[in-house]
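Notes to accompany the following structure.
With one protein chain removed, the remaining protein chains of the complex are shown where they sit.
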Amino acid sequence: MSATAFQESQPVSREEPIGTIGMWVFIATEVLFFGALFTAYGIYRHAYAESFASASHRLDFMLGTINTAVLLTSSFTMALAVLAVKARSRRATIAALAATVVLGAIFLGIKGLEYSHEFAEHLAPWRADASFAFGTGSAAHQRLFFNFYFAMTGLHAVHLVVGIGVVVGVSVMTLRRNAARVERLVEGTGLYWHFVDIVWVFLYPMLYLVGR
Amino acid sequence: MSTIAAPSYLQAGHTLRTWYATSDHKRIAWLFLISMTAFFFVGGAAAVVMRMELVTPAGDLVSDETYNRLFTMHGVIMVWFFLVPSIPATLGNFLVPLMIGAKDLAFPRLNLLSWYLYAGGAVFVILTLLFGGVDTGWTFYAPYSTLFSNSNVVLAVTGVFVVGFSSILTGLNMIVTIHRLRAPGMTWFRLPLFVWSIYATSLILVLATPVLAMTLLLIAIERIGGIGIFDPSMGGDPLLFQHLFWFYSHPAVYIMILPGMGVVSEIIPCFARQEIFGYRFMAYALLAIAVIGFLVWGHHMFVSGQSMYAGLVFSLLSFLVAVPSAIKVFNWTTTLYKGCISFTAPMLYAIGFIGLFALGGTTGLFLATLAVDVHVHDTYFVVAHFHYIMVGGMVMAYFGGLHFWWPKMTGRTYSERWAQAAAIITFFGFNLTFFPQFLLGYLGMPRRYHAYPEEFEFLNVLSSAGASLLAVGYLLPLFYLARSMLRGESAPVNPWDATGLEWQTSSPPPVENFTTPPVVTQPPYQYTPVE
Amino acid sequence: MSLIESGAHRRALRTLLLVWMGLLLLLAATASVSFLPWKDVHAAINLAIAMAKALLIGLFFMNLRSSSTLSRLIAAGGFLWLALLMTLSYLDVWMRGVK
Partner (left out) sequence: MSGNILFPPAAALEATRVDHLFYFLIGVSLLVVGGVGVLLIVFAVRYRRGHHVNRKWRRSHRGAIEYTWTIAPFLIFLTFFAWGAKLYVDLHSPERDALTIYGVGKQWMWKFEHPGGQREIDELHVPSGRPVRILLASQDVIHSFFVPAFRTKQDAVPGYLTSTWFTATQRGDFHLFCAEFCGTQHSAMIGRVIVMAPEDYAAWLERERPVESLASRGRALFRELGCSQCHQSGKTDLAPPLEGLFGREAALSDGRRIVADENYLSDSILYPDRQIVAGYEPRMPSFAGQIDATQLFALLAYIEVLGHVSEQP
């Protein structure tokens, strides 16, 4: 695509709106917020590779993969919403935002399904019992893996719930006001949504693909 | 650029609501100032009781349990509820928009949210106090904090967690403001060094605080649900906690000094009537400290069982980060050379700052020297080191800045005499309190000791005597500043004849800061030393 | 709808579509890595794929491709600092047993 053609619709003024810069700074802090947990995970993943691998095999690989696809698609629809709002198309914007919300909700639904299986199998930290050990490795370290799993996916889910809330809010505003006035909001929300997606992009191999 | 009498920000409304729902950065600065002063005295009161306890070797005044809670609450309150937000959220909030010629911060309502988060965190800390405090030390080391302490760890940790987000939002606001809201002509190298210091501080606030937040969250989860990340019996590594904690807390000590450096860099040129020496080096040094400061955290862990190689790397990097601080000390000193110096109260604080910071920093070098740290780690030597920098340095700078900009903030003048007296009393009280602690430390008195062997008594008595003098030095300003607020003469626009945009608008400034949008044509600090 | 009418938008839309498909392809790739031999490098491959995905999302969905230098710096800064945290922490943890 030629740069000039792109410019008409998406003014490449190198000065973004101030809110966009603010959102980027916020995302940088979020990277370090999750990053601290990732750092911790990395240490144990390295130390207890065997136990982590056998614990990871207890996760639902299928559901995890499907969920990744769902979330990636939601990012796509979010990007569409930004494109639509720039084209000043209110209907397309709302449709794309609604799709994003639905996909986000599907993700949470699938996640909930996984959780419910894992609760039933007594894998959650406070329900873990003596029969925890499976495969090779140490039961304690397999529990550690599951604790990380719940902490990381839980925290991610909280972020996603917030994201869904914000997207719903923005959709309502888009209904009420004209597209030009919500452009920055949609853009900022999009950044946040994509960031939450990126977190999952890393969580997926870190949790579901250990030792596979 | 002169100012016509527009209503000042203080006159812009008198109901309570115009304060607690304001989005004016100048009023929010006051919200922070008042709440933080309260916490300073709460933390100070804890210190007073501790120093009283330590007058005698036996632990006779308070129980060991109480003593442990005292120094923990002292540390937690002084660090997170006083010193971290001290200059950035008060002077920074008030001055950054004025200094760069903006109407307000980039996100005024976010700024108010910062204060509410601070207040929210404060509620948790007050609850912690009411339920009997917390006894882990301000460092919350696992596994003591997670598995063994039976004090209110979760409450305290939540308070710090919440106040952390206040820090993050302040930092975010400052970064965006400084990038985007500078007045025409205000290029990066025309920024006052105070603005540079707030910028460097904000980088740390934004990049380090989230790691603390996660770490504390893990502590809370561990206590509530038993997640095992720091629990050795589940394969957790207690040293991991220390890494995560110090990844925040070492940069955080620079949060607690950079703004002070900024303040001093404003005061010194003004009262020496001389351009700051080496402006660019000064600006780069601030950034260098902020960035390299992230690479040295392991110097708190030299005897923790950390790998020897990591110890070597962290020691070397700690020396590296001291270089820009050295540059700053030399440049301030040189700024005095051939100046025309008047010893107003702010200047006394600023000169005190240089001396005490140099001493505190140099003892920091002792601590970074591996084999010496093995001996003095967790002794009073460390306590003396950081009080020299944090109290002798930052608190001095904070008081200096408060006096320097007081006429601008309130539109009133204060009693110069009393202010000079307070500065001098503080200086001597401070040294008497903390210098003996260096000696105690090398003698081997461990910190966080409620009772101690008798041979340490003499030095402890000296230290406690100094603390009472220090208390006087800190209580005095309460009185004469209150008096100034109520009955002080009204201050001129530019009482110190200083450069800088903030001195060109009225005292106190109008709501919009400037009646005509300022345009900048000069670098900062255009002073001439002739009388 | 103007979204479809304007040529520039059609191209932008096509880019997004391609990126989305690329992402799903990468997902399929990472999920099937486990069927490959060389078990030792699976984790590294998966990590590399995750980074590629993140890069795609960052550049195209988050528009870093056409953002200001400032935004790019901030975005890179977050990850850079995370790398610092990881590098120096792991330096200790992995060197601890070494004499």
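Lettered A, B and C in written order, each chain numbered from 1.
Criterion: a residue touches a chain if its C-beta (ideal position, glycine included) is under 8 Å from a C-beta of that chain, and two chains touch if they have at least 3 such contacts.
Every value quoted in this text rests on a predicted model; they were computed, and no experiment measured them.
Every shown chain that the unseen chain touches in the whole complex is listed here: A, B, C.
Among B:Leu127, B:Ala183 or B:Leu365, only B:Leu365 touches the chain that is left out of the view. Interface note for the absent chain: among B:Pro7, B:Pro453 or B:Pro517, the touching residue is B:Pro453. Screening B:Gly235, B:Pro346 or B:Pro509 for touch with the missing chain picks out B:Gly235. Only one of B:Ala272, B:Ala419 or B:Leu432 touches the chain withheld from this view, namely B:Ala272. Which of B:Thr22, B:Asn68, B:Thr90 or B:Thr128 touches the hidden chain is settled by the complete complex: it is B:Asn68.
Of the residues in chain A, those that touch the hidden partner chain are 47-51, 136-141. Interface residues of chain C facing the missing partner chain: 97, 99. Hidden from this view is one chain, which touches chain B at 59, 64-65, 68, 135-137, 141, 143-144, 147-149, 232-239, 272, 277-278, 281, 302-305, 308, 311-312, 315-316, 319-320, 322-323, 326-327, 329-331, 333-334, 336-343, 351, 354-355, 358-359, 362, 365-366, 368-375, 377-379, 439, 442-444, 446, 448-453, 455, 458-459, 529-531.
We adopt the following convention: only the chains that are shown with their structure count from here on.
Contacts between chains leave no pair untouched here, as each chain touches all the others. Note on chain placement: the centre of chain A and the centre of chain C lie 13 Å apart, centres being C-alpha means. In chain B, the residues that touch at least two other chains are 179, 207, 211, 237, 240, 243-244, 247.
Shared interface positions of chain C, defined as residues touching 2 or more other chains, are 70, 77-78, 81, 85, 89, 93-94.
Contact residues of chain C toward chain A in the complex are 1-3, 6-9, 11-13, 15-17, 19-20, 23-24, 27, 30-31, 33-34, 39, 42-43, 46-47, 49-50, 53-54, 57-58, 60-63, 66-71, 74-75, 77-79, 81-82, 85-86, 89-90, 93-94. Remark: chain A residues 1, 5-6, 8-10, 12, 14-16, 20-21, 24-25, 27-32, 35-36, 38-39, 42-43, 46-47, 61, 65, 68-69, 72-73, 75-76, 78-80, 82-84, 87-89, 91-92, 190-191, 194-195, 197-198, 201-202, 204-205, 209-212 touch chain C in the complex.
Only residues 179, 207, 211, 237, 239-240, 243-244, 247, 294-295, 297-298, 301, 305-310, 313-314 of chain B touch chain C when the two sit together in their complex.
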